[in-house]
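Below: one structure, written as structure tokens.
One protein chain is absent from this view; the other protein chains keep their places.
Coming up: subunit A.
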Amino acid sequence: MTAAEKKEMLRAVIGETQRMNLFQAINNSLDLALSSDPTAIIFGEDVAFGGVFRCTVGLQEKHGKSRVFNTPLCEQGIAGFGIGAATAGATAIAEIQFADYILPAFDQICNEAAKYRYRSGGLYDCGSLTIRAPCSAVGHGALYHSQSPEAFFAHCPGLKVVVPRGPIKAKGLLLSCIRDKNPCLFFEPKILYRSAVEQVPVKEYTMPLSKADILVEGDDITLVGWGTQVHVLREVCQLAKDQLNVSCELIDLVTILPWDKETIAQSVKKTGRLLIAHEAPLTSGFGAEIAASIQHDCFLNLEAPIERVTGFDTPFPHMFEPFYMPDKWRCFEAVKKLVNY
């Protein structure tokens, strides 16, 4: 097949595409959700004018004030309201302005939303609730505009937790979350809102949750990350190839809960080495769960200990962000250590 034929085939399958950054892809996804589901509503702080990250631009104008509206400044209220709206039959899409501020809603999310179906014996549920929040480092966010809180929620059975790596995935994953019959948390790496740009299919599509993506195939070591870190690890793959002649298998976990242990395990059984990287602090970060499970399932396949390259066990600092982040040099150094173990 020629390149042109391949392109033609892709166009036939995928259809028309449009250049979109992450916030535009999310905007598109939300628009499609509201257009296809008359019960869908979007609410949170400042969503009416378009949102502080422009994810909801134009939606109130298009779908109306009763469907896209501001709430008072209260995360526990936003989450509780969303749970109730979902329970009573609406598709509730809540926005928390920064993942750093999701903590006041923790009780509603973990004690209530996550347990609604279980505790009622299936009589009630809030499956049509999705909570979106911008997360992760942005260069200057410091303690309260940079957090990646996925690990807190990974510990809560009943929730789904999803982190997209770019516009194409985000559009499909968000629509999947909105339509999923379980309460979902969708953490959007804010640094990617503008910087991640792709040719995104214009049509409506979903992408499977709980299915990890193998982005680069390799034989020597498995690299696992999610969100922004996937792009860092991609550069690490190249560095490892160029400087160490090491072939890395890069996996985007995509969904933190329930996570695709199968794909990771299969990869590690092949490579024998695993490096997990995330911005969130080391202790009890989600890397810990992956490490514990993989060492259990792949013990005899491992050639080296499982390595985690993460943020330090400190709050997220302002001036020192370049030193705090699990950058490609720390990851590269870890790859070196693992292949030479």
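Definition applied: contacts are C-beta pairs under 8 Å (C-beta built on N, C-alpha and C of every residue); 3 or more make two chains touch, one makes a residue touch a chain; residues count from 1.
Methods note: contacts and distances are computed from a predicted model.
Of "2-oxoisovalerate dehydrogenase subunit alpha", "LLGL scribble cell polarity complex component 2", "Glyoxylate reductase/hydroxypyruvate reductase" or "Peroxisomal succinyl-coenzyme A thioesterase-like", only "2-oxoisovalerate dehydrogenase subunit alpha" is the UniProt protein name of the chain excluded from the display. Residue A:R119 is the one among A:R19, A:R119 or A:K203 that touches the chain not shown. For the chain left out of this panel, the touching residue among A:L10, A:A88 or A:A292 is A:A88. Listed residues A:Q18, A:S35, A:N111 or A:T314: the one in touch with the omitted chain is A:N111.
Within the entire complex, the positions of subunit A that touch the omitted partner chain are 39, 41, 66-67, 69, 71-72, 74, 76-77, 79-90, 92, 104, 107-108, 111-112, 115-125, 127, 157-158, 160, 180-182, 210, 258-259, 261-262.
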